[in-house]
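Report on one structure; see the data block that follows.
With one protein chain withheld, the remaining protein chains of the complex are depicted in position.
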Amino acid sequence: MTPPSTPSTPEHASAVDPEIKARNLKRLRRIEGQVRGLHRMVEEDRYCPDILVQIASVREALHGVSREVMRNHLDHCVAGAEAGAAAEAMRDELLELIYRYLK
Amino acid sequence: MTPPSTPSTPEHASAVDPEIKARNLKRLRRIEGQVRGLHRMVEEDRYCPDILVQIASVREALHGVSREVMRNHLDHCVAGAEAGAAAEAMRDELLELIYRYLK
Amino acid sequence: MTPPSTPSTPEHASAVDPEIKARNLKRLRRIEGQVRGLHRMVEEDRYCPDILVQIASVREALHGVSREVMRNHLDHCVAGAEAGAAAEAMRDELLELIYRYLK
Partner (left out) sequence: MTPPSTPSTPEHASAVDPEIKARNLKRLRRIEGQVRGLHRMVEEDRYCPDILVQIASVREALHGVSREVMRNHLDHCVAGAEAGAAAEAMRDELLELIYRYLK
């Protein structure tokens, strides 16, 4: 039986690689700690360029998580899209992600 | 005893605007919550593009904090640099920040 | 004699949409003109921020061409990759493009 959710805006990933998931959860915990560290730096009036470099580092770490999520997406969702309208919708969504959200 | 900080790499900002500081601390608390939200999304195997859009939103929020920190830096540090070697070092640091860390 | 191109690094696109191609050629001519305009601005010692905004505009125009090329790539190459090693290589190449070259 097919799930009730529409294919164009599913609630959940069709499949998630457990290793990627574990790695991402670990990374996000570390990123949460980095954000708390940033809060401390601002509180202590640390030198602005040091804060800016640290912000860049957190943004880079988030980009790393995004890369893993995208890898999973390409493996399990995009690859699974059959030809036709579903594949086309998937491609448009991918382009929008790449050129609007990841640039 | 405090360490003898060199003038070229100070430990602290020469001055911090209290309003900017309060706003940044508030924003960073909210960003910390957003990162926890991301952790939850990954844990629940949410649809990959939704996670990617959310990551983009956290990165954008961090960019907003960075802009405020940079505003403070330009007001209090760069403006305060006298002509000569100090001003030149400040300019090189600023270029490095802009073209390496903020791009 | 043409060189023996390996399947993993083909010389040519497997197929190109003629409309996308015509549009891209037209855009690139316009971009060439914009770069000549930049040359003129620098020659005439125009106000630096005006030059910086114009550089941003040319970079944005190039990003637009890149988006069209990526659309073609997703339609004709990625979609055509069968499952298995070829699809995996295609996915790795795509990730590298997105996270190294398009960010």
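Letters A, B and C mark the chains in the order given here, with residues in each chain numbered from 1 onward.
In this section, a residue touches a chain if its C-beta (ideal position, glycine included) is under 8 Å from a C-beta of that chain, and two chains touch if they have at least 3 such contacts.
Just so you know, these numbers come straight off a predicted model, no measurement behind them.
Shown chains touched by the hidden one, complex as a whole: B, C.
If you put the missing chain back, the residues of chain C touching it would be 9-13, 16, 21, 24-25, 28-29, 31-32, 35-36, 38-39, 42-49, 51-53, 55-56, 58-59, 62-63, 65-66, 69-70, 72-73, 77, 93, 97, 101-102. Against the chain not displayed here, chain B makes contact via residues 63, 66-67, 70-71, 74-75, 78-79, 83, 87, 91, 94-95, 98-99, 102-103.
Operating definition for what follows: only the chains that are shown with their structure count from here on.
Averaged C-alpha coordinates put the centre of chain A at 21 Å from the centre of chain B. Look at where the CA atoms of chain B average out and do the same for chain C: the two points lie 31 Å apart. For chain A, residues that reach two or more other chains under the stated contact definition are 63, 70, 102.
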